[in-house]
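Pasting a structure here, questions to come.
Every protein chain of the complex appears in place save one, which is left out.
Moving on, here comes chain A:
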Amino acid sequence: MPNNLYTFYTTENFLDDADFLRYVKYNRPVDVSFWNNWLSSSPENIKSFQEARLQLQILLSYPPVTVSDDFKMLLLQDINLSIDRHQNKRRKKVVRLFWGSGIAASLLVAAFALWFYQSTVVVRSDYAENQLVHLPDGSDVQLNANSTLTYRRAINWLSQRAVKLEGEAYFKVKHINVNQKQIKRGELFIVITKNARVQVLGTEFNVKERHNQTNITLVTGKIQVSATQSSKQYILKPGTFIEFGPNGRLSASAQTLNSSTAWLSGKIVVNQTSVNEILREFEDLYGYTVILDSPALGNKKIDGTISIKSEESLLFTLKNILNVEIKKEGKTIYLKNR
């Protein structure tokens, strides 16, 4: 111990000294003998030492408040109880959260599955707009203007691939039949229109459903067609078409392919076709009402190929062929003899 250092201590130094504090506070024999020893050497600053000791005595004079054992024990019990309660609450919360999120997740999955299974996809092409639709099963459908194709979102998971058509569309159905002698239901592709039902395996064909008539033209392969009204079935050969009205079959013939599928390349092929028919096509595709000056004009028959890529080009052609004047008012077009 640096005995001699203490000799230079002032009262403040003593008061700040931890060893001195312990000596005054606890009176431990080791400390007492040390300080007695130091005092016996009659240090010069004995007064500082004594003053510091007195001051500390007064500073430490506040009687200690004693904690009762009961207080200590009961408080500890309470603390442990509160901690237990807190932990239980948290555990319950975690468990609840776990189950809660599990249930929520399965509900979500179920809801999604239900929605996926139940919901339908509706693809609608506007006037003057063609649309190519890729079906989930790999088939492609080219929608003509002003047409609607509807199918179930889960088409791949259903027992049969079925689509509903209003308007006109060209189908390229993906062939998924493995064994030709054993055709499973799921391998069939079905197009349903107002008046007809087309059942195929994998072919290309055109279906046109307008004004209560359905015209089906087969391009390649083989298709089975039936009227909605009767159960009578027809087998179509490539290059032939069949037409259905509300009461069943209207006509069937070997039509030149071009006329049914010409729209794909933006044309219509007419062969002794009346102006009325052409104008109706125009109305269907572009959403106009065409009014003729004289009925005779509508009965005029035309041959040839007309571009329908744009309404302007079509109107321009009609104007020249029919020698008429064309007046457009909103969505109505007037054709007048010149």
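Quick note on the criterion: a residue touches a chain if its C-beta (ideal position, glycine included) is under 8 Å from a C-beta of that chain, and two chains touch if they have at least 3 such contacts; residues count from 1.
Simple rule for what comes next: contacts and distances are computed from a predicted model.
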Listed names "Pyruvate ferredoxin oxidoreductase", "Nitrite reductase small subunit NirD", "RNA polymerase sigma factor (Sigma-70 family)" or "Phenylacetate-CoA oxygenase subunit PaaC", with the criterion being the UniProt name of the chain not displayed: "RNA polymerase sigma factor (Sigma-70 family)"
Touching the absent chain when the full complex is considered, from A:Gln50, A:Ser106, A:Ser251 or A:Ser265: A:Gln50
In chain A, positions touching the absent partner: 11-12, 15, 18, 21-22, 25, 27, 32, 50-51, 53-65, 67, 71-72, 75-76, 78-80, 82-83, 86
